[in-house]
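With one protein chain removed, the remaining protein chains of the complex are shown where they sit.
Per-chain numbering from 1; labels A and B assigned in written order.
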Amino acid sequence: MAKRKDPETRYYEERDAFFRDLAHLDRRGFFKVAAAAMGAALASGVTFHPRAFSMVRVAGAAKAPAEDFSFAYISDSHLYTRDVNDRFVNALLRAVDDVNALDPQPDFVLYGGDLAQLGQPAELELGAQILKSVKAPVRMMVGEHDWFLDMGVKWNALFGPETYSFDHKGVHFVVLQSVHEEDFWTARGMTPMERMMTVAGLDNGVQSRFEVGAPQRQWLKEDLAKVGRKTPVIVFSHSPLYHYYEPWNFWTVDAPEVQALLDPFDTVTVIHGHTHQVLTNRVGNIHFHGMLSTAWPWPYAPEGLPALTLQMNRPDPFNPQDGCGDGVVHVGAEGLVGKVYNLWNRNPVQVPSTYLASRGKKDRPAAPTRTSY
Amino acid sequence: MMRRRWTAGPLAALALATGAPVAGAAENLHGAMAMAEQETRLDALLPERDVTQAPPGIDPVIWASLIPADNAMTPERVALGRKLYFDTRLSRDGTVSCATCHDVSRGFTDQRNVSEGVGDQLGRRNAPTTLNALFFQTQFLDGRAPTLEEQAKLPIVNAIEMGQPDGPTAVAAVAGDAEYVRMFQAAYGRAPNYEDVGRAIAAFERTLVFLDSPFDRFLAGDAKAISAEAQKGWVLYNGKARCVSCHQINTANPLGSDNRFHNVGVSARHQDFETLAVQALAALAGKEGEEAVQAIDELALETDLSELGRFLVTQNRADIGGFKSLQVRNVGITGPYMHDGSMQTLWDVMDHYNKGGEPNLYLDGGIEPLALSEAEIDQVVALMFSMTDDRFADENARQMARQRTTAASKRPFRDTAIAQRRVLPFEARLKKEQ
Partner (left out) sequence: MRNPKRRGIVIGTTCGVALVVVLGLVTQGSRAVATDAGRDGTIEVALCDGETTVQVAQAGKPTAAEGRQIADELMAKWRASNPGTDWVAEERAKHKIVEPADNRDLVGRSQGQTYGRISEQDVVGWERATLAMATRGSQVFHSADELGSTIAVSCDMCHPDAANTHPETYPKFQVQLGRTVLLRDMINWCIEHPVRGAKLAEDDPKMRALEAYILAQRKGTPLEYGKH
């Protein structure tokens, strides 16, 4: 006698099939599969909307302990004030438009850091004002461009503490300030603006390397002490929390120590900013996903690229928004994360949890056709 | 969208009533010049030359790369294709030929917003010109036909355009003509068939090279060939106005098109792309090969899904609302403009681009506000009018005068605040949704 499957099981099977099929698609086939999946999903009472490029369960059945949900992200907007640069402002507005158009809406929106370009109060206020138009609740994370003019004074005033944690639908979220730098400015007698300009140059070798720092690591240790090993943990960090390319601060000095604190947990994911590119990595038990920038894309570094990363195609400079965008993160059963990069004017790039869970053997995202030079 | 109805003459009315095809009717069917008159004009336009060789001024290697292996150029094929191009018997009611919408006297298009076919039905898309069409890598605004051969065969069997139920029926309408039998034999060595209809028309269209304009003489070194205003326009075209990146003109590609598909936000404010995309996927689900080609052709011309553009062909999200960059050659005489013919003058086109198009979720990020002044807009428009082939100089002058008058009184697409970057494109959109 065939076992009748409950809607929840059928939904998960259909979704797994969907992501499995994605692995074998070229771009042309993407929507054909999406349509088939949509049909199947519709049949079983689940809604699917191409605008979301995701499947979000609506039909109510028995809730798993870690109920699946999604959140969106917007990151690295590097705002100047409007009269200085309108392009970056327009791009952030476009990202807000994208996120507001998601249907159904995400549970919250993560702002991934570098809201301002030069840490100016006017830039941070402009960013805060624009983000007020986001319909879903916004969680803020700080980046080095926000921090090094006044060492976080304006940021704290606008957005509260830069380090915090919260729980949501059975997942423990931690937000770090992972762009501390050892003092390089006092000995040189730099003004705050000189310090900010130094940090603002990605390839400026005078600045120090990013770190979480011992005090914050201690805070993290104590925070995690209250979290059970089986509870999924998601860490928001601006710097990558691993070692990729030191000259561009695609690097966190004390990454090994931070990873050691996170490794004991069954399911850990780090979502990070700063790198302005599609970036995927796994170190030990920890999954890492980068976020896109709305302002400009970075090229891939000459060395140190994680083996699991499939580069996004080289952007076309005629389109200042090519290689930029926003995205969505799906948190599924057991807290495993599927990442969607919503690249403007390109097909979205999806990195399902099975890809990292299998260390790259299953469900590979699409390979690039034009890599960085 | 304006719907104009043209009264058919008595002969054509009889034809419509009885369904019998009528050849060589003298009246202006569907607003087109009479076929015989068009042919006379064409004789004056096209010089006698050896069609097997590249036209003067065209790189022979580029030329050779445009000719498919199974359709080499011969005088017989060109003559056959020409006869077919003007033959209204290829349509269901005998009133429409290729030349109806690609009229020799109207810039080889019909100078209407959207085209009109059998039964006076209106389609959804503006007719691209057959002038220089051979240089494109794909045909149609959404590139759904890879070659001229494939393009020619689709309107004949489209219900709105020429209305034939299928290819063989169209062939049967002309296969009884002994002259055609002789010509098909001379051209392809076989009896009339639908594939060769497409080939012959393509061969004829490959002779429609019209790249002899004042602009070309200017490029060749004649500093007085175009006005000082137009020369400033050329500087802007390659610079501040950002035209050259999608409308490139060079010896290898003389058209003024990158052959790519971009969503520049034409009519975007009227569309809910997401709903349309979902409908399109449903409509095209499971269709393959010929069936898919026909389905796309119908959807593109008959339904709201037409606005999805290239997406109908590729089903790539990145192609939603994307249409091919059309040629800038002879643009002065091939209005109205854009995929839906919604822009009547080149000033409208400039206003649209100057404000960064119409923001929508799929807008090509390369389209952004340009902050061009009125004088700069005039300069680029002057440049564009200078790109019309000398043989159409009179028509060009007429169109320029007409457009100038229209533009002087109304500029419906102008938005100076956005063009000058005082208001941002996506800002207006967010405000609207709050």
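Keep this in mind: contacts are C-beta pairs under 8 Å (C-beta built on N, C-alpha and C of every residue); 3 or more make two chains touch, one makes a residue touch a chain.
Predicted model only: the values in this text are computed from it and were never measured.
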Going by the whole complex, the chain not shown touches A, B
Touching the absent chain when the full complex is considered, from A:Arg87, A:Lys135, A:Arg209 or A:His243: A:Arg87
Determine which one of B:Arg217, B:Lys240, B:Arg391 or B:Arg404 touches the chain that has been left out. B:Lys240
Quick one: which of A:Trp155, A:Phe173, A:Phe210 or A:Trp248 touches the chain that's been left out? A:Trp248
Where A:Asp107, A:Glu257, A:Asp316 or A:Glu334 are the choices, the one touching the absent chain is A:Asp316
Absent-chain interface as seen on subunit B, which is shown: 238-240, 242, 244-245, 247-250, 252-253, 258
Mind pulling the subunit A residues that touch the left-out chain? 80, 84-87, 117, 187-190, 198, 201-206, 247-248, 296-299, 301-302, 314, 316-318, 320, 370, 372-373
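Rule of thumb we're sticking to: only the chains that are shown with their structure count from here on.
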Measure off the straight-line distance from the CA centroid of subunit A to the CA centroid of subunit B, and report it in whole Å. 44
Over in the complex, which subunit B residues touch subunit A? Could you list them? 242, 245, 263, 274, 277-278, 281-282, 285, 314-318, 359, 361-362, 364-366, 368-369, 421, 424-427, 429-430, 433-434
Enumerate the contact residues on subunit A facing subunit B in the complex. 27-28, 30-32, 34-36, 38-39, 49-51, 53, 82, 86-87, 89-91, 93-94, 96-98, 100-101, 133, 316, 318-322, 324, 344-348
